[in-house]
Each structure stands twice: as structure tokens, then as C-alpha cells.
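Removed: one protein chain of the complex. Kept in place: all other protein chains.
What follows is chain A.
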């Protein structure tokens, strides 16, 4: 029944898992298929089998392919109303904890991390917070650690920041140099960037809030449930889980283990 290319795709994903331990086996199929097709053109490979041979024998080629398999689409204060809701509904409750641990799962190139850090600083919480920012893509993590973003994008983020209830001038948080904005490094003083896979790794800490936005849409239901399981295990009693604007617990086996706090903004609490 399978077409040859579907067989080749499965073999490639399996080969990547066996050789490099990156597990894309339970990612949503349609998107993975498109991304591999895109990679084929960039690698100038005629078939997925040819691409498989290359990445199996050349770790550098695999790291290149990884950049296609992960989707670094992000922005600061993406969905401003989401961050406004965190500020208004979640922060007052977070303030009751003497110390706070936050996990940003699938942090990509760091936009969500700096957004959260800025929000926490303005609310006077950053100094007693530890943020774990994790991703499977080392190149993305490296970029996140740098905290350097294109000035052109930062202009768009400025509008987001203001709509998200930002209290200062967004330019207070970065220094412009040529076409780049270099973000204040004290924002990441309490941030630990780490390689972590929601597909293969386990829980590493108890947390009060987990933000995992626009990551779960790339997983199938089984892998989503694995991720929700990790979040449930990591979160403290009544801890907060925040998802992307189109992500939901509704179709998950964990729908009963969380309750919506601000449903429209995908902010949940552990039941």
C-alpha cells in the first residue's frame, strides 16, 4: 500500500533514531514529509534513500538536516494577549512562591525565553526564578544563549511587547548594533539552556510553570501525551501549563488532569 517514498521516509526516520537518538518517529507525518522534501532539494539528493546514506555516514550532514526537521518559527511576545493573561492571571499566584522554577520546553532560538524573562523582571520575580530553557536543536540553543536578534524583527516585537502589557520602553532591554539587537545579558543570568527531548528524555526538576508553545502541534497524539505526562510529573501541585494559541489538551488522555485557567489563552493548571 505504501508508496516507495513513504517507505524511504520511514527508513530515514528510523535510521536517524538508531544512529543519532533523535526520535522523530511520532511527529505529525504530513509536516515531516514536507520538511524532508524541502531538505532533499537543499541537499541536492534525488531520493530520500540517498539522503539517508549521506546522514548515516556524515554527522555534519545530519546536523544540517536537523535544521530542516525542526521549525525555528518564533517571535517575542507572540500572541500578546497570551502574555497579558500570564501577567494578570498567573503572576499574582506565582508571587506566592518563595522561589520559582519555570521550564520553557522547545525554546528554539530563545524568543519565548527573553519574553518570559522580561515579563518576570517587570513583575519583580526574575531574581527568584530559575528558567530551564530546553530544545533538541543545539544550533537553536546556541542562538538562544547569544540573545541576538535581527533589529527588523525586534521592531515587530516592540508592538507585541506593548500590547502584552509591557511597562517600559522595549529598547531598554537591548543594545542596537548594526542590524542586530543584543539583549541585556542579565535577563539570562538565571536561565539554564539545555538539550532535552520531549520524545526521549525524562523529567529533570519540579517546576511551578511550564511553557510549551507551538511545539506540540508537530507531535502526533501519542507523543503529545508523552509530553503532557512529563509536564504533569514536573509541575508542582496546582502548577501552570501554558500552550500555543492553537494547541489544546482537549484531545489528550491528560485532559482531566489539567483545568483551564484562561481557556482562550491556553493557560491551564494542574488539577
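The rule we apply is simple: a contact is a pair of C-beta atoms (placed from the backbone, for glycine too) under 8 Å apart; a residue touches a chain by one contact, two chains touch by 3 or more; residues count from 1.
Convention: contacts and distances are computed from a predicted model.
Engineer: Which protein name, taken from UniProt, belongs to the chain you can't see among "ABC transporter ATP-binding protein", "protein-glutamate methylesterase", "Membrane protein YedE/YeeE" or "Amidohydrolase-related domain-containing protein"?
Structural biologist: According to UniProt, the chain not displayed is called "protein-glutamate methylesterase".
Engineer: Could you tell which one of A:4, A:31 or A:169 touches the chain left off the display?
Structural biologist: Only one of A:4, A:31 or A:169 touches the chain omitted from view, namely A:31.
Engineer: Based on the whole complex, identify which of A:67, A:153 or A:248 touches the chain you can't see.
Structural biologist: Residue touching the absent chain, from the options given: A:248.
Engineer: Determine which one of A:79, A:111 or A:135 touches the chain that has been left out.
Structural biologist: A:79
Engineer: Give me the chain A residues in contact with the hidden chain, please.
Structural biologist: Contact residues on chain A toward the absent chain are 6, 28-31, 33-35, 71, 73, 79, 81, 214, 216-218, 220-221, 224, 245-248, 250-252.
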